[in-house]
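Notes for the one structure printed next.
Excluded from the complex is one protein chain; the other protein chains are retained at their positions.
And then chain A:
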Amino acid sequence: MVQYSFKKITVVPNGKDFIDIILSRTQRQTPTVVHKGYAISRLRQFYMRKVKYTQQNFHEKLTAIIDEFPRLDDIHPFYGDLLHVLYNKDHYKLALGQINTARNLISKIAKDYVKLLKYGDSLYRCKSLKVAALGRMCTVIKRIGPSLAYLEQIRQHMARLPSIDPNTRTILICGYPNVGKSSFMNKITRADVDVQPYAFTTKSLFVGHTDYKYLRYQVIDTPGILDRPFEDRNIIEMCSITALAHLRAAVLFFLDISGSCGYSIAQQAALFHSIKSLFMNKPLIIVCNKTDLQPLDRLSEEDMKLVMEMKAEAIKTVMGQGGEPSNEEGVLLTMSTLTQDGVIAVKNAACERLLNQRVELKMKSKKINDCLNRFHVAIPKPRDQKERPPCIPQAVLEAKAKQAAEQEKRKTEKDLEDENGGAGVYSSNLRKNYILANNEWKEDILPEILDGHNVYDFIDPDILLRLEELEREEGLRQAEEEDTEFEMDGNELSPEEQEALAAIRKKKSLLIQQHRIKKSTAESRPTVPRKFDKYREFTTERMGRQLSNMGLDPSMAINRVRSRSRGRKRERSFDRGDDGGEAMDMDVDRPNKMLRVRSRSLSMSRSRSRSRPPSEVVPGEGFKDSAQKVKAHKLAKKSVKKRNKDARRGEADRVIPTLKPKHLFSGKRSIGKTQRR
């Protein structure tokens, strides 16, 4: 499937570069080392390989060139003719033919020399044969150098041709030079064609695209055609003639009725009549341009007659299509690209006529059956004569009517904008629809910074409600505080009690602070249970010290605590009772509430725990005798001893996973240092 954009052709290298590329590729991709002492078959094979490889590469590249360039007979006749006009078909074919011959020649050379290489009996002979073979191939390429250069130029040129699809909906604009074709093109499409006052500004076909009824049309702007015999036409005019001849398009023949293009209406009419044979079977519209300089009705008699003649011709084409002869308006149109008066009308007329023609053609063709199901509306056969109109409830009808009226009555912002000067001039006042408590506030300017604060931080739609809530809360809280203060004041304390209270408060605040610190660092601290008390915070000495600081006797407390920590397992049955009894005996001051809370079971009340010697066997631990216990202790200590690595290799030290990686020990020696490989 040939694409009509010739942009995908690979670059054709010029002769010298071509040779360089192939030879360097041969040098890189085939083995390079050979010695005199090798077996003769190995030598032969070595050189034969080079010759064959070079030939293959040449063959590939030349085949690619020949295949990618389009064959003028295989592509659409429009492109075939266009390329013929631009590049001369014969020259083009000759160049490609030369490439083909070169390809065959190179194949033959390679074959011959490979045959000769079989008789090579020394390294020198084989090498000379290989040099001769490659040299001859390169000479062949050198000889076709000019053809390669020519093809490269053509390729560059072809890649820049506008991509015109010959089969889709097309509108063709033609006429004398300087009549306003390119201006029209710029108006209806996004193509940015150069528009200048001199003739032949447009030197080639330009394509633009426009939409009509959800379909895309391509609009082709042609260079101006002069009224000359066919043989005298230059390449530029031939381009437009080719386009006219081969593309099935709607033709817009532009007429400059003001004569400011430099050509009279008579000349333009003469041109029209000389190329009217090209307008066969194409919807033709005659467009009178530059009506701002010279309106159509004020033309002179002869000019009017000429125009009418042209119109008659155009009408004939309409009739020829089997269209209604009554449709006369779509044939002669006036417009002015400067004032944009009638431009859209022209475009619509052209698109409409083209669409109708294409639809008709499609209906007559055989392929219609494929698409027929897509737009055929099946209507059931009427069963009886009863009328069954659609049923719309009255309310809906009324609502629709009201809405319609409203639509007409309401003035939109867009209308306001248009009235007051357009988009750049009038900016709508968005504040007039604000809903505020006081209508006078609508036009007020809101300050942004007040007293060093951002006003917007304090804005809230429900701010008044919130304010009320807050005040209510404040009121409640204040009442509460008063209550609590009242309670506190009723109880008089003795000075000792007051001191104690002060100490308690101080201690409490200290504890709270400590707790807060602990909480804040809780994430980075490991949570270790209290029994692994590293810093010896929870010892009985400390407790004793603190109690004696208070002026109390710590011994009872210490005993109790010690017995508790020792004998948990034995005295479980006494737990409940002892707990109740012990509870009463606790001191007034309870600095270490935590201890009390945590330890649930109580031990035998009077026994004390002391630190034991390490080798003492405690029944229940599972040791046979003290020697075993000592050994077990030693083993435990050994297992956590840190190894002395003595600067030996560790995990993080460099390790070579493969001692002989392939990428370092294979491949050719390319340019680089030879010290270390």
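Here is the rule we use: a residue touches a chain if its C-beta (ideal position, glycine included) is under 8 Å from a C-beta of that chain, and two chains touch if they have at least 3 such contacts; residues count from 1.
Following the convention adopted for this analysis, contacts and distances are computed from a predicted model.
Can you match the unshown chain of the complex to its UniProt protein name from these: "Trifunctional enzyme subunit beta, mitochondrial", "Ribosome biogenesis protein NSA2 homolog", "Cytochrome c oxidase subunit 4" or "Septin"?
"Ribosome biogenesis protein NSA2 homolog"
Among A:Ile65, A:Leu161, A:Leu255 or A:Ala269, which one touches the chain that has been omitted from the display?
A:Leu161
Among A:Thr168, A:Ser204 or A:Asn559, which residue is in contact with the omitted chain in the full complex?
A:Ser204
Considering the complete complex, identify which of A:Arg42, A:Lys118, A:Lys414 or A:Arg530 is in touch with the unshown chain.
Of the listed residues, the one touching the omitted chain is A:Lys118.
Touching the hidden chain in the full complex, which residues of chain A are there? Just list them.
Touch set of chain A with respect to the missing chain: 20, 24, 27, 86, 112-113, 115-116, 118-119, 121, 124-125, 128-129, 132-133, 156-157, 160-162, 192, 194, 203-206, 235-236, 239, 671.
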